[in-house]
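Note that one protein chain of the assembly has been removed; the remaining protein chains are unaltered in position.
Take a look at chain A:
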Amino acid sequence: MRRLRLRSEEFPDGPVDQVRPEEGGVPVQAAGKDGTGTQPVQLPTAVYPGWEAIYEDNVARIHRLMYGKVGNRPDAEDLTSQVFVTALKSLRTTATVGEVRAYLLATARTVLAGHWQRTLGRQVTVIDVDAADLDEYAQPPAAQPASRAGEHATHILAGLSERHRRILVLRFMLGYSIREAAAEMDISVANAKVLQHRAIRKAAGMDVYAGQGGPR
């Protein structure tokens, strides 16, 4: 059973109408049973004392969410700003924590969709506001996000050759520049570019050598 946990330390000013946690958190509930259908998700019932508390409790969560969807900080910051500017216009602070988070997620989904429409004309990533996303979103910012992101990365890299895996790890997961990655792998910059190009195609499940003039 998955549980949404609400931790008291997440609310520096103290939420209104708060169900006090024991041992630092309130297990609020439950999301689905395997094979028996999905149960309704019980949202946290505490209430934020004001917009500042809403912001402080959620800004890192929204930024984390957006970063995971766009992969770069400048866009993540812009989208996070859009979410709060949009949502706080309509927020009623007597709504519960769960309702606020759900509304922020719904707003974030719309904001992200608009971003992809404007920049690439296609929905590259989406926010799927189901119980799993809400569960992940509810995790405290300190507990992030390596577990799920790591699982995704491991899955993506699993079927690659060592060289393809290495160039992707260096470039996208460790943030090496192309020159640094080339030096690390002891290859030329041009070769590193080609290697990255082919590795990302392979990782995306595409034929690496299609239109490449044969295997390398």
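FYI, a residue touches a chain if its C-beta (ideal position, glycine included) is under 8 Å from a C-beta of that chain, and two chains touch if they have at least 3 such contacts; residues count from 1.
Here is the rule we use: contacts and distances are computed from a predicted model.
The listed choices are "Spore gernimation protein", "Rieske (2Fe-2S) protein", "(Fe-S)-binding protein" or "Choline dehydrogenase"; the UniProt protein name belonging to the chain that is not shown reads "Rieske (2Fe-2S) protein". Considering the complete assembly, chain A touches the hidden chain via residues 8, 13-20, 40-41, 43, 47, 49-52, 55, 59-60, 63-64, 67-77, 80-81, 84-85, 88-96, 99-100, 102-103, 106, 109, 118-122, 124-125, 128-130, 134, 141, 144-146, 149-150, 152-153, 156-157, 168-169, 171-175, 177-178, 193-194, 196-197, 200-201, 203-206.
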